[in-house]
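Subset of chains shown; positions unchanged.
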């Protein structure tokens, strides 16, 4: 027992050996077939057994009828990254069943619908045929519903095979169908029949087990988009203008849902927010900027194509210094690319977005609590720095299911930044919108509607002096541009600093950001246990860089920069930052559209390490 | 500023003088129609006694879009990017619903690059004034045809337009705009009345104002020239505006000779009939009249369509009276118990 060592050669286990709480289960279905509920129930049941899980949905860019794979990874070691090898395949989709089975490595398990006759394909797997639809038929006559029910049957069978307690399955069902008793009863019944069938007709011959642990006590399961939405709610965001796009839509949709629940003023019954579905991304950001100018905490959410369309408006906000928060849930580009696949391909776009000299603060959460925390922080930063702030996540973080500790309530009060009220103006007696009064590059602003003769100023995307007047004078322009650069220096003191973990005597470093961090615990464990290599680890949490990066490089001989794009975009930004240490950077690039897995990185690093040794 | 300077004789309802509504000196070509419009805007806001500090003036890019600098210096201004003023204005009103919002745009800014946003603004009936300073040409980029240029209309460059024009008014009505007017920079009396009506309107008030570009599009055979407009202008009706704070004097007009439209804020627009018997509250007749005059080549001005009671976008969103921008922190950040509850649900 214990952590299995994976390899392409297949599963190495002595006869009778058990593999406990360490397996990945892949359910192959078609989208629109309602498998979402059963997948979720299975995942939750394991979670409720006290075993850490993660759930990843690999879905096509269409609405119904195409292959979809939902992968649940159970790992008491707490590894929640993707794992290349599938241990248990639940084959529900005849269209892909053959290929699904063929890609398994020897010794793995296949639970499938009898009718598919998969056992004929190869003989080095463990097969469990179950007449899912047949069993479903016993529960319900309606053909359409039967399909749905068949899904929950495989949950029962799988649970039985893995030793997942039916009580937890029932609890998970009850949670999913919140109070819909009829649905609950139907599903519970079906699940039990699925389990019953296994008990009656099959004998377990595989090593995989789920056993109760206490590793999920008090944890939550959530997706990154909901976490960002929740963060925005508690950041006190008031205006959301958005345009639908996969995989970002659910940031805005969750936000809207939360707002309806939590942000109706009890005193007046009126909304303390506005959510507008704009006609496109240009308008969405334009509205958010307009609202930011007016003094509301405003946001938009989008993905790659939307970022490109927002380029012009973002430059306006940068140059006129208007706060706004932009969520970029990255998907695989360029262009429409693979809308339902994950990537970290927008780094250059975000950092340099829009023509002319521009640079932005970009936050990179890599966990659910950071999605929440950074979302809260983003609004403070936007108003403090009077700049657009990007929160960059990706489809993997945003749309998959993650286990997390509950989020902490914001410990700091809301920071509205440098805003002068009518009273302030009366007191100070002067106002220059774009003057660097405090030497931090950040000027003071007033809000439209401020009832004071000094309050009004004129925002323009064209040249402006400290008094916001139109100017074409070289010195005014240089003055403005230099201050904007100074502001980025101030930003460095406010943004989340990178997290560094130094190992005794380690010479090799790894730098990551965002979702790339997820499999890195496992990866470093692999490097340690399999190759005896200790790693210094740095997780970048924001752009621009701060001194810590150089320091990290100072303590490493070689630094592997791991990210999920073709060009190593962050790697290049790092090289620029570390100057003479740039030669230490070795890029490890994963750009298949699938979430990164530890094994890939370990292999890449080892190949390079071996090459170096020769 | 008014309080610091000795108060001049003439002041409006809120004790401000005309100069309190002035803007900075114009940098437009002398004779530009846009400047004429700016001064009518100044006048209208003065006469309507709008608190300038409460006004948000926005624009896109173009000579026309420069003009917000040339009126209401005490108001908050935003000269955005080309063709995207509607989004900025919508957002500003979401952020602060109490702003009195006026957007200035050009024909290029509105119906070329900005056509999409323009239509969606109208569709939402965002509570603001939207002035199209329509000269049929791109002034600031030195005279290319815009999408409002009439067929066969000729530019100073000699170029002749061969694409049909987009009619801002019929398009606006098609898009559900609730206050649609056409006027002419050379007709201050009518323009100021229409602007006052617009200020008192609760939804989007779109004014398509023919505003000759003396530098690039003022040839006599241009339908956007002073000469042509003067010669062809036909008044739909004579317009008087009675602000809500003034009594409506009890004059007797002969039966059917006038029509009174009561606006959202209690002001009245009084329309004295001329040749035509026209009801600006019927969409259908408005559209018919527009297409007829378009065919006949007449240049008709006046209040073309109005629906004083149409629900605006802010009402639709059912927002708190307090502007979102000014919501106290405790109203916008729910308490710890709320977060805790949310977490429980996810366990």
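Letters are used for the chains, namely A and B, taken in the order the chains are written, and counting of residues starts over at 1 for each.
Operating definition for what follows: a contact is a pair of C-beta atoms (placed from the backbone, for glycine too) under 8 Å apart; a residue touches a chain by one contact, two chains touch by 3 or more.
Note that the structure is a prediction, hence the values are computed from the model and not measured.
Whole-complex stoichiometry, in terms of the displayed chain labels, is A x2, B x2.
The working rule: only the chains that are shown with their structure count from here on.
Distance between chain centres (mean CA atoms), chain A to chain B: 44 Å. Across the complex, chain A meets chain B through its residues 218-222, 230, 233-239, 241, 258, 262-263, 265, 268, 270-274, 276, 278-280, 282-298, 312-313, 316, 406-407, 409-410, 413-414, 446-453, 455-462, 470.
Across the complex, chain B meets chain A through its residues 1-4, 51-54, 56, 58, 68-69, 73-81, 84, 86-96, 98-99, 116-117, 120, 317-321, 323-327, 329, 331-334, 336, 338-340, 342-343, 346-347.
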